[in-house]
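Presenting chain A:
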Amino acid sequence: MKETPLSNCERDFVLLAVREKKRLDGRQTYDYRKVRIAFGTEYGCCVVELGKTRVLAQVSCELVSPKPSRPSEGVLFFNLELSPMASPGFEQGRQSEMAIEMNRLLERCLRSSRSVDTESLCVISGEKVWQVRTDIHALNHDGNIMDAAVIAANAALAHFRRPDVTVQGEEVTLYSVEDRDPVPLTIHHMPLTTTFAFFHEGSRLLVDPTRLEERVMEGRLLVAMNKHRELCALQASGGIRLLQDQVLRCSHVASVKVLELTEIIQRALENDVQARKEGRCCGLAESLPVQRVTVACAHDAVVNNEEARRRADEVVKCAEEPADTEGAVYHRGPHTAQVGEGLVNSWVVDDNEPKSEEEQEEAMDDGDLEGVKVENEEVEELSDDSVVILETQHRAPNVVQLSDGSEEDEVIILSGKDLMNVSSDWSRVPLSVPPC
Partner candidate 1 sequence: MGAPKLDSPSEGCVEFFVNCSANASLKFEGRGGDELATMITNALHRAFNNSSCVPRQNMCIVPGQHCWILYVDVLILEYGGNMLDTASLAVKAALHDTRIPKVEVSKNEEGISEIELSDNPFDCTQLDTTNVPCFVTLNKIGKQFVVDATPEEEACCLAKLLLALRSDGTLTAFLKEGTSSLDPESIFEMVQVGQRVGKEMHFALDDSLTKQENLTCKDKIGFLG
Partner candidate 2 sequence: MAGVELLSDQGYRVDGRRASELRRVQCRLGVLGQADGSALLQLGNTRALAVVSGPHEIRGSKSKALHDRAVVNCQYSMATFSTAERKRRPHGDRKSIEMSLHLRQTFETAILTQLFPRSQIDIFVQILKSDGGNYCVCVNAATMALVDAGIPLQDYVCACSVGFVDETPLVDVCYAEEAAGGPVMAVALLPRSEQVAFLSLDSRLHEDHLSGVMKAATVACRDLHAVLSRIVKETLQEATAGE
């Protein structure tokens, strides 16, 4: 499914908000959305929420033979999946350009910066090494999947434990989790990305854009950095022109953000370790916030609208009297009527076209209760395809007027008395037309 295009007024609205340094969710320019990290019961499984954006990372490993060019190094593999689950705009199966770019960025960010010690993943040089595979799935897309994915990948890698192995001569023994405690990976550092979105030809920038902001932005700069203030990857893309000091400023902001994020990840990891030690329940289901109904009734929120009302009164006072317009309804033919005296209705060619039999019958036995019922149904019919829905007749309790006096012989006027009779039976009449 193709993504629905953004309407111009939405675009203008967001751009205006950015210009006035306001964001729709009340954040400041350099603020991240709320980051929440939850770990699964298994090692190496982690869900990261960044506002409404949510990604899942799962690390797994297996023994493989190494690449011939690097016989004593383990293999790291990253895969970011953008499935239609996250957003209907993502296609199933085939990788889009965006997905490929993100995958490459992940690789560049985590693999080329050597965040994980690959040499410690070697079992027998040239024969057996660990392949550590990180699969990241986007569960919900509300902008800035990249940052969330990188956080998830880092957290999952840090959380992961691989089975222990021992080598005796040529023999490799693989211990199951029950036999021996699995060992964590050696993590050198945590490269985290900060995404900057640029607006108004690079004059405005935002950190952690939401989906709406992402769709409006002109370009973005991605800075990957670790807490030692080392840049691990840098990528400006999307057709913006930047000045050198803009880049430097961004890297400065990123260094602050990365410290905060590292702190959050570390704390989440510690909490998880603590929870496991104490034997508390852990896992994704546990970590989801429980939404319970705690009150039985809803209280009305008190809204002070004095000011608004006063201003409205002022406006009304100042306003000119609207020109007198007559809300006359002209009946132009069967199923066709016109409000006011605008252009001549061209829908009906012959003004003196004979009425349908049903209607004529109806005109004959007016006053009859049956007739009113029929008429009510007639109104329903009319409302389906006539130009003007003649609802006014219900509002005026005294006179039900289907057509205007211009066509004298068609006039159906029910007296107030008749209607009173009807109104007692009103509830019995199957009414699909809303009474007002």
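Definition applied: a residue touches a chain if its C-beta (ideal position, glycine included) is under 8 Å from a C-beta of that chain, and two chains touch if they have at least 3 such contacts; residues count from 1.
How these were chosen: all candidates are chains of the complex that A comes from, given by their letters.
Source: prediction; values computed, not measured.
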Worksheet item: Candidates 1 or 2: which touches chain A in this complex?
Response: 2
Discussion item. Per the contact definition, I'd like the list of chain A residues that touch candidate 2 in the complex.
Written reply: 97, 100-101, 103-104, 108, 112-114, 221, 225-226, 228-244, 247-248, 251-252, 255
